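Every protein chain but one is kept in place in this view of the complex.
Take a look at chain A:
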Amino acid sequence: MSKDIKIKKGLTIKLQGDADKTLSNAPRSRTFAIRPSDFHLITPKMVVKEGGKVQAGETIFYSKNNEIVKFVSPVSGTLTKISRGAKRVITEISIEADAQDSFKEFGVLNPTASGAEIKARLLEAGCWPFIMQRPYAIIADTEQEPRDIFISGFSTAPLANDLDFSLHGKENELQAALTALSKLTKGQVHVSIPKSGDSPFKAMKDIALHRVSGPHPAGNVGTQINKIGPVNKGEVIWTVAPQDLVIIGELLLTGKFNAERIVALAGSEVNTPKYYRTRIGAEVSTFIYDSGLKDENVRVISGDVLTGQKISPKGYLGYYSNTVSVIPEGDDYELFGWNKPVFDKISTSRALTFSWLMPNKVYDLDTNTNGEHRNFVVTGNYEEVFPLDMYPLQMLKSCMIQDLDEMEALGMYEVAPEDFALTEFICVSKQPHQQIIRNGLDLMYKEIG
């Protein structure tokens, strides 16, 4: 089954420093770190103490609320430090890597095994956290069976990892993971790929393939869900990122949890932006300094520039990231920045901003907010970049006033914070849309979920 989906509303942000399609092996990272904050609403319960030895794939902590959801080490080595923040919340778990990896053996499992077997294996081997659910955009509930599973086979985010390139040669793993996932739902595994291009998903079995075209956020799984089969109240759907499918597939085929990632190092501040083979939780400096940076004053982001996490240049690759973006910091003043004509920034208006004249221009944007935080004033502009059949402004406001009925009615079950990244980008009032939506989802989860 193949269907064409055309996204009309949106905005593709073209930034300088797209990763060149060459792949290098990043130098092996000496230390690794897992940040529990990558796993939203999960309270870790440690299994391994400081000084303990772990193999790659061995559980280091599990979820306090659901003990069967395990989180495993991406590498074999010694757990050196459990860093804690306010209220003794664990902020980072550091692991010093061995020179050679030793993997915990889970045994080979045929992807056509029963759903229960596959589920048990994913949970045991720490692959469950790769499965996200909607509503609430959190790690999937182990009790509920999903209506459908959605996978976006491409990304339209700025400087994003080109999955056609980074998944090349992983067809077996992908197919194994897709077949296995199809056993976990009575519905279908929906995979979306771009209209053109050589997607590895093109010839896969056990899936419903959709071809999607249009500007960003066409590649966001949330957009695709809204067009293919929106989430209704009471339903649960799962989403998995393609790079995580590879790890799931490899687990089934080889019995090992191999946390390998092909990461796009991109951004205008990188000397030679390209792809690196590395691992979840690795020090980003291992490959950033291999490529070299143009300037000291930069923002390093684990993820893309719209939804990623700010990390220090000595920081670690996030659990779900397949892109590291480095852009200039914008911590400088700009004389009459509010009224002079603007040629070097993106804008959806034409208020003396001229990006509409140059639709193909590639920009070098920094992290300046280009203005101060204000109440919502302008209306009608979010709708231009928001392809979901919803009212974004009203939804944000319902989250701010914590009106659960209104949030539910307006379609809160369908969204994740990342769906509001573009409205946040163009927001004239510089409101933190993704944070507002996150808080709204958390409130709903607490009160209803």
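One rule holds in what follows: a residue touches a chain if its C-beta (ideal position, glycine included) is under 8 Å from a C-beta of that chain, and two chains touch if they have at least 3 such contacts; residues count from 1.
Throughout what follows, contacts and distances are computed from a predicted model.
S.K.: Hey, which one's the missing chain according to UniProt: "glycine dehydrogenase (aminomethyl-transferring)", "Na(+)-translocating NADH-quinone reductase subunit B", "Sugar ABC transporter permease" or "Putative outer membrane starch-binding protein"?
M.R.: Matching the unshown chain against "glycine dehydrogenase (aminomethyl-transferring)", "Na(+)-translocating NADH-quinone reductase subunit B", "Sugar ABC transporter permease" or "Putative outer membrane starch-binding protein" yields "Na(+)-translocating NADH-quinone reductase subunit B".
S.K.: From the list A:67, A:295 or A:389, which touches the chain that is not on show?
M.R.: A:389
S.K.: Check the options A:144, A:379 or A:402 and report the residue that touches the missing chain.
M.R.: A:379
S.K.: In the complete assembly, which of A:6, A:310, A:361 or A:446 touches the absent chain?
M.R.: A:310
S.K.: In the full complex, which of A:115, A:255, A:330 or A:449 touches the chain missing from this view?
M.R.: From the options A:115, A:255, A:330 or A:449, the contact with the absent chain belongs to A:330.
S.K.: Over the whole complex, note the residues of chain A touching the chain we left out.
M.R.: Those residues of chain A that touch the unshown chain are 13, 15, 158, 230, 232-235, 299, 301, 305-308, 310, 325, 327, 329-339, 342, 345-353, 355, 365-381, 383, 389-391, 393-394, 409-411, 417, 421-422, 424-430, 432-435.
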